[in-house]
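In what follows, a structure is listed as structure tokens, so that the remarks can point back to it.
Missing here is one protein chain; the remaining ones are kept as they sit in the complex.
On to chain A.
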């Protein structure tokens, strides 16, 4: 993928630097993986103990007229009467085998429940991401090329509005217009492309704003650099200059933000999922917290943490491919 880079570094004189380069990259990857595992371990530990501070799930599972004996029998059969340390060690022991325990409410393996909800969340995040890129990149490029003009201001005002409006409000407005007034799209639900449109747009509005603004400023920076001037001097048209020489160099900060947005889209869609009754991990998390479903809360928290860790790792690694200076400086 290194041929994607606009300014190729000088070809290596022999294979030694290349080997050093690869070893350095490998070491970095291993180090990052180690840190990632440590982050996940800390998350698992904190979520395990924190969720237990919230109270006794048996009090929610049983009706108020249950006897104290019925409560203690259920507590024992759920394993909640064991010493905290034993429960913690059991939990840690299960993690490498992806055994998160059984949901206290659903009585089924938590991994299974999470796996059922994951496709809906991934589908929504993917649709929102696609929408973000389809809108944000042209908007950012357009605004950068028209810097300072009326059309730049118009695009950026619209984008700023998107960033400043809370997603649940956007969702409600979309429901009002497209579901209640015009009956063009369903207000909620899951299963068809029509169900996907409104939540994906809601979720994308904020991301579009973030990405478009960053791309614009990054591109404006790049467009004033020497190699762009050279490209212009060669007689390339403005669009070609921007797309071929500007966009690649401006993409580095954008990739970082898009990566973080992927994390946000996967883990931060709780409100959007709630507004549109979207059966994803976000709704599951809210439900699990309300029910004090300890294993399910722990697993969803770990899932969100893992999502951010993996996305960050991939973003870091992608730098090496996008920018040879990053690779050679390791």
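Operating definition for what follows: a residue touches a chain if its C-beta (ideal position, glycine included) is under 8 Å from a C-beta of that chain, and two chains touch if they have at least 3 such contacts; residues count from 1.
Note that in this section contacts and distances are computed from a predicted model.
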UniProt name of the unshown chain, from "Circularly permuted ATP-grasp type 2 domain-containing protein", "ABC transporter substrate-binding protein", "Fe-S cluster assembly protein SufD" or "NADH-quinone oxidoreductase subunit J"?
"ABC transporter substrate-binding protein"
Please identify which residue in A:179, A:197 or A:255 touches the non-displayed chain.
A:179
For the full complex, which residue in A:31, A:82 or A:108 touches the chain that was left out?
A:108
Which chain A residues would touch the chain omitted from the figure, given the whole complex?
54-56, 59-68, 70-71, 73-74, 76-78, 105-108, 116-117, 120, 168, 172, 175-176, 179-183, 186-192, 195, 274-279, 283-284, 286-287, 289-292
